[in-house]
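So the structure is just underneath, and the comments pick up after that.
For subunit A:
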Amino acid sequence: MMIEALIGFTFVAALLVLLAPDEWAGRLAFAFSLLPFAGALYLWSGFDGAGNALTGGDIAYATQIEWLEVGGRTVSWFVGVDGISLPLVVLTTFLVPLAIVSAWTPIDARQSQFYGLMLFMEANLLGVFTALDFFLWFVFWEAVLVPMYFLIGVWGGPRRKYAAIKFFVYTNAASLLMFIGFMSLTFALGDTQSFALPEITQAIASGGLETWFGISPDRIAMIAFVAMFAGFAVKVPIVPVHTWLPDAHVEAPTPVSVLLAGVLLKMGTYALLRFNFTMLPDQASALAVPIAAIAVISVIYGAMLALAQKDLKRIVAYSSVSSMGYVILGLVVFTEYGVGGATFQMVAHGLISGLMFMAVGVIYNATHTRMVGDMSGMADRMPVAVGILVAGAFGYMGLPLMAGFAGEFFIFVGSFSAPALPYAPLFTALAMFGIVIVAGYLLSAMQSTLFGPFELETDYEVGPAPFHDVAPLAVLLVAIIVLGVAPDIFFEMIRDAALPVVEGVTING
Partner candidate 1 sequence: MIDVFSYVPAIVLLPFFSFLVALGVGKHLPKGGAFGGIAATAGSFLLSLWVLATVAGGEAANRTLYTWADAGGIGPTDIELSFGILIDPLSALMLVIVTLVALLVHVFSLGYMNDEGETGLPRYYAGLGLFSASMLGFVVADNLLMAFMFFELVGLCSYLLIGFHFREPGPPSAAKKAFLVTRFGDYFFLIGVVAVLATFGTAQFAGEGSFPALAEAALNGSGSVAWTPGGVELQTWLTVVGLLVLGGVVGKSAQFPLHTWLPDAMEGPTPVSALIHAATMVAAGVYLVARMYGFYALSPTALAIIAFIGGFTALFAATMGLVKDELKQVLAYSTISQYGYMMLALGAGGYVAAVFHLTTHAFFKALLFLGAGAVIIAMHHNEDMWDMGGLKSKMPVTYYTFLAGSLALAGIFPFAGFWSKDEILYEALVHGLNDPLLLGGYLMGLLAVPVTAFYTFRMVFLTFHGEPRSATARDPEPVRWNVKGPLTVLGVLAVVTGFINMVPVQKVLGVEGIDLLHLWLDNHWGGIDGLSSHHYADIGPYSSGYLVGGEVGTVLVGAAVSLGLALGGLLVAWRLYNVPSPTEHTAKLGGIKDVLYNNYYLDELQVWLAYRTEDVAGGANTFDQGIIDGVVNGVSSVSLFGGSRVRRLQSGVVSQYATLLTLGLVALLLALGVSGGWFL
Partner candidate 2 sequence: MTAVAASIPPQWYLLLATAVFCIGLFGVLTRNDALYFLMSVELMMNAANINFVAFALYYGDLTGQVFALFVIALAAAEVAIGIGIILVLYRNFGVTDVTVPTEMRW
């Protein structure tokens, strides 16, 4: 019942914060958000899962309660964690308190609503990462969008309304596509009478797919795979369905960007791993080349776009597209290092992009501009914040002994000689070139904004950032370095859960 307690408490906390007066809503929300983190650490400390939850491994903290039955199929409250979902749970509960603290400075209106929605979103995110029943999962998956819609729409920048609706409609359209794909899959599984993901996965693995309204099993699987991939691709996002992301990021307030990049994008990759690559590995390996091509395009194209941006947030946003490309590559190669590295990269990128957005936000708080051209020599005025920003940027460039390098390197090692992917070395080498471009645009942006003589058009004095702005940055940086020096903290359990996925695939040719 730990997971239920975790989610339930977060919901309650959200409610209480909603009702709290604005003055101390922020502090209260922070205090509350620490408990889920503690809870997640407790889950971690007592983690006894083994293998992959979907392929019949031992699920930790599993509870399955029948909820309702429809069309002869049971929908149940079924939650639990394995080596893939637990790190993401920890990541979520870890990022939210920091994001809340980073909101203290910028959020100055309707605080209680803001923090309440943040916690509400956290609760749903936890649900997404722990749910093991499709319907339950889908409820949380969709429910994440609502608070996000408000967070962008109410507290966002000038074009917030456009960004919010775009995000909302775009991602919902995607989920519907995915929904239809998954449903046709379940109905082709004639004798599986539940929506429990493990059951469905194992049924498919044991050839449970039947001809359905004259469509052959293979074709159904392929249709479902494509539909789900397309649906999740929007969430990740992958080129060419990425255009909602920069708008959303640019308009969203800093703490929301942190969660958007840090956790929400991971929902997409997590779902891809769970559904497409774990349930339908053979379709995945049949489509390996096009998927890898998309991944590489995302990496290079996203990086090129970032290179062309002048808005610091846009830069980081596009580089997220680029980083997610690595994850896709890692998933499609079906090697232990590849899949495990992809999962690890989710966590690593969550921390690093969170740090970047936070740091940019701290500068924005002081300068009220994010345009590269508008400022220079910020290092002179806010040395600590800038110092951490620089460190974070190098983390983003994949500096060894920081989390980002571990994730990317695992993926590269896994993918370079992957038998599941034709021309693997070529794809890998191409994707790797991203590390050069990323260095290019981050260094240029830093040079012109952080260094050189201090210049900024303001009528007030720009001083060092307040402590509660810098503290979260420092915490994140430490976490990134720790994870980079000792990736096994997560990687051990991740690869334990990733192995069955890898073994699930039959390599053709």
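A word on the picks: all candidates are chains of the complex that A comes from, given by their letters.
As a convention for this text, a contact is a pair of C-beta atoms (placed from the backbone, for glycine too) under 8 Å apart; a residue touches a chain by one contact, two chains touch by 3 or more; residues count from 1.
Quick caveat, the model's predicted, so the values are computed rather than measured.
**Student:** Spot the contact partner of subunit A in this complex among 1 or 2.
**Tutor:** For subunit A, the touching partner among the candidates is 1.
**Student:** So in the complex, the part of subunit A that touches candidate 1 is made up of which residues?
**Tutor:** 166, 169-170, 239-240, 243-244, 301, 304-305, 307-309, 335-337, 340, 377, 379-380, 394, 397, 399-401, 405-406, 409-410, 412-414, 416-419, 425, 428-429, 432-433, 435-436, 439-440, 443-444, 447, 450-454, 486-488, 491, 495, 499, 502
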